[in-house]
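Comments concern the structure below.
Only a single protein chain was left out; the remaining protein chains are all shown in position.
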Amino acid sequence: MAKKRIVIKLSGSAFGGDDGKVLREYAAFLSGISGSWQPVVVAGGGRVARQYIANARSSGADETTLDEIGIGVSRLNARLLICALGAKAHPYPPATLKEVRHAVDGGLVVIAGGLHPGQSTNGTAALIAEKVGAAQFLNATDVDGVYDRDPNKHSDARMLRKIGLGELRKMLAREDSVAGGYDLMDLVALKVIERSRIRTRILRADVNVLKKAVRGTAAGTELVLPDS
Amino acid sequence: MAKKRIVIKLSGSAFGGDDGKVLREYAAFLSGISGSWQPVVVAGGGRVARQYIANARSSGADETTLDEIGIGVSRLNARLLICALGAKAHPYPPATLKEVRHAVDGGLVVIAGGLHPGQSTNGTAALIAEKVGAAQFLNATDVDGVYDRDPNKHSDARMLRKIGLGELRKMLAREDSVAGGYDLMDLVALKVIERSRIRTRILRADVNVLKKAVRGTAAGTELVLPDS
Amino acid sequence: MAKKRIVIKLSGSAFGGDDGKVLREYAAFLSGISGSWQPVVVAGGGRVARQYIANARSSGADETTLDEIGIGVSRLNARLLICALGAKAHPYPPATLKEVRHAVDGGLVVIAGGLHPGQSTNGTAALIAEKVGAAQFLNATDVDGVYDRDPNKHSDARMLRKIGLGELRKMLAREDSVAGGYDLMDLVALKVIERSRIRTRILRADVNVLKKAVRGTAAGTELVLPDS
Amino acid sequence: MAKKRIVIKLSGSAFGGDDGKVLREYAAFLSGISGSWQPVVVAGGGRVARQYIANARSSGADETTLDEIGIGVSRLNARLLICALGAKAHPYPPATLKEVRHAVDGGLVVIAGGLHPGQSTNGTAALIAEKVGAAQFLNATDVDGVYDRDPNKHSDARMLRKIGLGELRKMLAREDSVAGGYDLMDLVALKVIERSRIRTRILRADVNVLKKAVRGTAAGTELVLPDS
Amino acid sequence: MAKKRIVIKLSGSAFGGDDGKVLREYAAFLSGISGSWQPVVVAGGGRVARQYIANARSSGADETTLDEIGIGVSRLNARLLICALGAKAHPYPPATLKEVRHAVDGGLVVIAGGLHPGQSTNGTAALIAEKVGAAQFLNATDVDGVYDRDPNKHSDARMLRKIGLGELRKMLAREDSVAGGYDLMDLVALKVIERSRIRTRILRADVNVLKKAVRGTAAGTELVLPDS
Partner (left out) sequence: MAKKRIVIKLSGSAFGGDDGKVLREYAAFLSGISGSWQPVVVAGGGRVARQYIANARSSGADETTLDEIGIGVSRLNARLLICALGAKAHPYPPATLKEVRHAVDGGLVVIAGGLHPGQSTNGTAALIAEKVGAAQFLNATDVDGVYDRDPNKHSDARMLRKIGLGELRKMLAREDSVAGGYDLMDLVALKVIERSRIRTRILRADVNVLKKAVRGTAAGTELVLPDS
């Protein structure tokens, strides 16, 4: 019997350090849970992606090209995590949903970057969760979870333990549309989560927090699906 | 000097007839405007796509797989329109944004189908418009344009000559998320239109209506971009 | 020890219904025999292929392009059967002989469509049988088997339990050459069957008939190879 | 206005010499006619292909694999002719009909090898002629043309100036099916020639004979198509 | 008549700034000379490549994987220069020699990154120069040219106006083998330069120096080929 699959979208910030130490902690975590789960990780682009995108944008590149460049960086980030996992990982980041599907059949930990322009890594991770029939989706970001208001502006903002999918959609619809603004979750991801009823949690990209979530302990914000 | 490009998303319903007559009318239209414009068409899936998707869904296929099947049908539809255009068309539908970009460099009329799972053909068409730097985007659908309320339920619904992008986004956010509900336009398409400020019109998939729109005569609903 | 392989060419007519029920019967059959055999199925194009081909032909498309369109439809049909098989099937239809060869190594049921223009699905199925070293080839068509004369014109036509390969070749050489006329078997298929001495049976595309053939009970028409 | 296209299937024997002199004569010929025609050449495998195939067959390889090996050699032969043509030739042999179609759009001389297992280079050349809408197809072989009986066995065999397509089909149907026996023409090629009514001539692979044929002077055996 | 081609290997350090200004200067330079030359640029990996490689190496990645990661970064750098060139550049970096060959046929400025593991960008640039028949090869590095001894250790090191290919080979043979040590030139590059007698110059990656070299004014160190 195949193991259950867990899709983890890992914020690009996890790939920032140059010494590889943080990635080896993530690798140890993934390796540790791989007895009971088959993890599929989607790496974000992080700081390097933002630099390349800023450079290309200053030359007048169109947004689709910027997306392609961001995807390129996220795949390099994926390779770093693959290196940290060694023989436990599928050796290359898959580049299409079809390649993801074939890669998971090999049974190893699969690490991908972005797949298609016009899709955030959140949206991509949700599609991958759908494609591989994941039992849960952890969206590991730069914040602790979803707040009732912007925590950067309101010191009394409160993190929510749970949020309804419809409510989160309304919050996102108020945000602006330029790339970079949708790291928490995006509308494509929500559509996919809703149509395939994927168990989802938004939480901080931190090995200890992820461990809690996998163990089933409360961590971050749980997304509540509407009754079907 | 290269011709200006126009992206036309053509509703799958245009491909319904088996005798090829309707497609030859579209072909004559595209051929006719190709002196002043380079058209890039994105074909929808239509009735055949709906049948295949219903069949696969009844077997329990995941939504991403359904998207892939719909894309497969839309590419076959694209091939029919290519046949109708003969030597005026790029001979195969491009399958990625990169292939679209290379194809337009050849100068011929380019006909694509869908590109990626998780994206409606509207979203795909908007991304293509962005990638090729299109001067305008015509979203040719099964309705005359955007109405102030659902024209199927309200006999006094009124078609709007113009609609603000923010207002349309609010209308769409109220719709449901399952595939099939977003033919008019979708949130990814709106995000792309907004960020790249693409001149856009939603109108009926009808050769005479498209001719008007290309000539600059009022047709369908014009999308009004926010001041930048 | 690997299971013996059986190649089944499945007439496009099996894919006609929109409700998926017929395909689930085929899926149950394939799943049922997969304990003792590894089935490799080649799907035909059927009614939808004929409609698309008629449409493209009316626009003056060359025959090679029509073949490509027919192959496109047969691959969509293959996907429907893959959906009906779920986890028992290789997840995508292979598109070249090389991909077929790699897919069978995975041990799952493999479902392909057509591969190359200029080849009927019968010819393709025979080549696949040769490539994977199949122990038998079932050509499941719209008729019960090979008749001594055209059963549509002669009410007293008699189905043959056996026919010599040379005799069948002579019958086929009298048929016309335009696509569509060679569903029973074709000359390329015969050449391949002969050179690789593949055990072959022509029978009706019907789950019960196929079950009989796999059990070894007489069904359809058996092809008798010349003494080598 | 694009030049008319001529497809020439060039027997593998033309590639036999190691000094490149013969190929440079063919290159000069192709270059010479390229003012009025766009030549598309399909190279055969010749002696080297026969050696590799014999070697692989002695190890028990299946016939499809032997076909793939023969195709591999024919592509290397194609590269030699490309080298001899220098800047006049498309730089690589296309490997699929789709690549052939894109290559001819570049306007240069296109040199291909075989494309698909299960197809002789004659069949492939006929399909290519169909795909590129060739005005004529020259099948350059190791004999002067079609004889009324086997010229190797009958000293009084007479070459025919013309032969009906149906009559040639009957002659071929008597031949055996193992690879190597169909160099003159094969049944797939005939099917394609008939359905697309391609003007065809079977003649000796000799630069002077080819020159005559292109000039319109009688050379080899002309294939007479049935009245349509 | 096609323009003469010039291959420029551009040190990764040229891509270091985040504001795109330096790249736009290079773009203006390339655009400026593109009336008389077709430039083909090979981008290096620079600082970002070194960071990713250090990270992966700290996880124990093999050197071939490190090469692949470096190539990934160099292709992203290539994309930045493509963005800066806009419509003057081939839109994507080619990924194989074959793609390079096809890209140059389009006539635009072509920007590539690395191609294969085990090859420095210098070696790759030399192979590309050979493949496209370049009239000259400028190796733009982080130093002014070749010195008679290591200028970092010897304050009296003198830059050479010319150096014999054999002499440079001897200098390089004394260097160590780990990636990173061969930025000036490497042995594969020398082998290619020698066998194809490519006019070569080693000079500083600086727009003004490159301009001089293109104008024919002395700049950097000229490589003197042995008499053939």
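All chains are identified by letter, namely A, B, C, D and E, in their written order; residue positions are counted from 1 within each chain.
Assume contacts are C-beta pairs under 8 Å (C-beta built on N, C-alpha and C of every residue); 3 or more make two chains touch, one makes a residue touch a chain.
Owing to the predicted nature of the structure, the values given are computational and were not obtained by experimental measurement.
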Left-out chain, listing which of the shown chains it touches: A, C, D, E
Residue of E:V48, E:L190, E:L203 or E:L223 in touch with the missing chain, whole complex considered: E:L190
From D:G35, D:G60 or D:G216, residue that would touch the chain that is not displayed: D:G60
Residue among E:Q38, E:N55, E:N77 or E:Q119 touching the omitted chain: E:Q119
Missing-chain contacts mapped onto chain E: 62-65, 68, 97, 115-119, 123-124, 126-127, 130-131, 133, 169-170, 173, 177-179, 187-188, 190-192, 194-196
Touching residues (missing chain, whole complex) on chain A: 91-92, 106
Residue ranges of chain C at the interface with the undisplayed chain: 98, 101-102, 105
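We adopt the following convention: only the chains that are shown with their structure count from here on.
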Classification of the chain B:chain C interface as same or different, half of numbers criterion: same
Euclidean distance of C-alpha centroids - chain A vs chain E, Å: 37
Multi-partner residues of chain D (each touching 2 or more other chains): none
Category of the chain touch graph - line, ring, star, complete, other: other
In contact (per the touch rule at the top): chain pairs: A-B, A-C, A-E, B-C, B-D, B-E, C-D, D-E
